[in-house]
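A protein chain is absent from this complex, but the other protein chains hold their places.
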Amino acid sequence: MSTYISIAVLLAVALLTVGGLYLVARYTAVAPDPLERLPFLSGWEPEEHALSRYHARWYPLTLLFLAFDVEMLFMYPWALVVAKDGIGAVVEMFVFLGVLMVGVVWAWREGALRWI
Amino acid sequence: MNDIVEVNPGWALLAPVVLGLLALAGAALNGILVARAEGRSFRSGAVIPVLETARLMRQRRRTTVAADVLLWRIGCAGLVVTAVLKTAVIPVGPWVLADIPVGVVWFNTMDVFVWALVWLIGWGANSAHALVGGYRFLAQAVSYELPLMFALVTPAVAAHSLRVSDVVAAQQELWFIVWMPIAFVVFCLSVVAFSNWGPFATSASADIAGGILTEVSGVDRLLILAGRYALLTTGAAFAVALFFGGGAGPLLPGWLWTLVKTLLLLAAFVTLRHRLPAVRPERLAEVAWIIVLPAVLLQTLVVSIVVAVRG
Partner (left out) sequence: MAGHATRRVHVLVLEVPGWGETRMRVEAELARRGWAPAISPADADVLLVCGEPGQELESVCARLWSQLPGPRVRAAVITASDVASTLDRAVDELLDEASQQSDARTRSRRPAEPRDEIAHTEHAAHGSSSESTEPDMDMDMDMDMPKPGGIPLANGGPDRDGLEMDVLHVPLGPVLPHWPAGLVVRCVLQGDVIVSAKAEILPAAQPSGDGLVPDDRRPLADDERRRAVIRRSDAAASVLALAGWSFAAGRARRIRDAVASGTALLDVTADLDKLARSVARSWTLRWTLKGITVGECLAHADDGMGQSGSETVRGRLIGWLEEARRTARDDKAEGAYELQDPLALQRSRLGEIPRLLNGTDIATARLIIAALAIETAPVAQTPQSRT
């Protein structure tokens, strides 16, 4: 039980420290309220809001990542049973990883890892 | 022999202080390196973090027109909080705050939070440069995260456990660094990458006017900068537990060994900053997926075969 109390205490201390800093800064800063300004554009004014549909050209990479990341879900429990299940577990996992790696190499040859 | 014990939650009050002091030491070393490179004295460099803190505490905070302020501030403050939460599972000598059965996964969870936080800092500002910075970090993250996960899981395989104290105990005969050098190197580089540091600091670099830092000033900026050092420090401390036998060592008490090893590793991380050119995400992707990932997979394979044969 004390395990999770410790984590809760840590969280509380961290949040209080951050909150405390903001409080202290209200007194130490030249003015307590934030200044609202136009975003920095090398000295020009924005023609539109920056928040927009950002064109992430590496989106094929994110799919590749997702496939591998889901695999990690199995990797953690697997780590606990390797010793018990012996070489069979190793073969199963690495055949699976090998298949995924073939996929990565294929995606690489298709150019998914280059986007500029 | 599993000699790591959980301590009273009261010690959780001390952990952030220790983390802060170590992070400050890292920042001071960085200041010293900068000062030496510019031909100034050792001392003038060591005080830089203190001067910067004073400067930022005096500086007014800033926001931008139609900014997403809530998400933005969550991002600014979150890095420090995440780093502090990581300390829960990091053993210092014979003590640890929370010896949870999935300590390794806990660390992993926290560094995935960093994805969201850095991106939020970039997004919240409603500024083109900050936005580019935030997305640069994501592009980098999809490349470093998988190698990092395999580097994390390899010691766990060898220890038959995801509990950090078990991982430390499993190194009594031989530190994991000796037979998992690839996992160690990959882990260290990933720590530098998720701390947004050195060659992997492209999301906050000068070519996009500071990227995620473009619009933040005052205490907001202080929290981001401090958060980066704190993440670097917890990363170093976790590497000590995973690969350097935790508090093991002759003469000195265990807790001191942990601190000494952490400081040495932290110093190595800090020094790396100025020594290498930036690794831009689009350059990193190919190397990370085609060279580093198979290499660390091979490392995991070797370790798991050894473990499976030994039974």
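We call the chains A and B, going by the order they appear; numbering starts again at 1 in every chain.
Quick note on the criterion: contacts are C-beta pairs under 8 Å (C-beta built on N, C-alpha and C of every residue); 3 or more make two chains touch, one makes a residue touch a chain.
All figures in this text were calculated on a predicted structure; none of them were measured in a lab.
Enquirer: In the complete complex, which positions of chain B touch the hidden chain?
Expert: Chain B touches the chain not shown through residues 35, 37-40, 44-45, 47-48, 50-52, 54-55, 57-62, 65-66, 128-129, 132, 135-136, 199, 201-202, 205-210, 213-218, 221, 273-280, 282-283.
Enquirer: Touching residues of chain A against the unshown chain: what are they?
Expert: 28, 30-31, 33, 35-38, 40-57, 116
The definition used in the following text is that only the chains that are shown with their structure count from here on.
Enquirer: Would you kindly tell me how far, in whole Å, the mean C-alpha position of chain B lies from that of chain A?
Expert: 13
Enquirer: Which residues of chain B touch chain A once you look at their complex with the stated criterion?
Expert: Going by the criterion above, the answer is residues 6-13, 15-16, 57-66, 68, 77, 80-81, 84-85, 87-88, 97-100, 102, 104-105, 123, 125-131, 135, 138-139, 142-143, 145-146, 149-150, 153, 156-157, 160-162, 209, 214-215, 218-219, 222-223, 281-282, 285-286, 289-290, 293-294, 297, 301, 304-305, 307-311.
Enquirer: In the complex, go through chain A and note every residue touching chain B.
Expert: Result: residues 2-11, 13-15, 17-18, 21-22, 24-25, 28-31, 33-42, 46, 49-51, 54, 56, 58, 61-62, 64-65, 68-69, 72, 75-76, 79-80, 82-87, 89-90, 93-94, 97, 101, 104-105, 108, 113-116 of chain A touch chain B.
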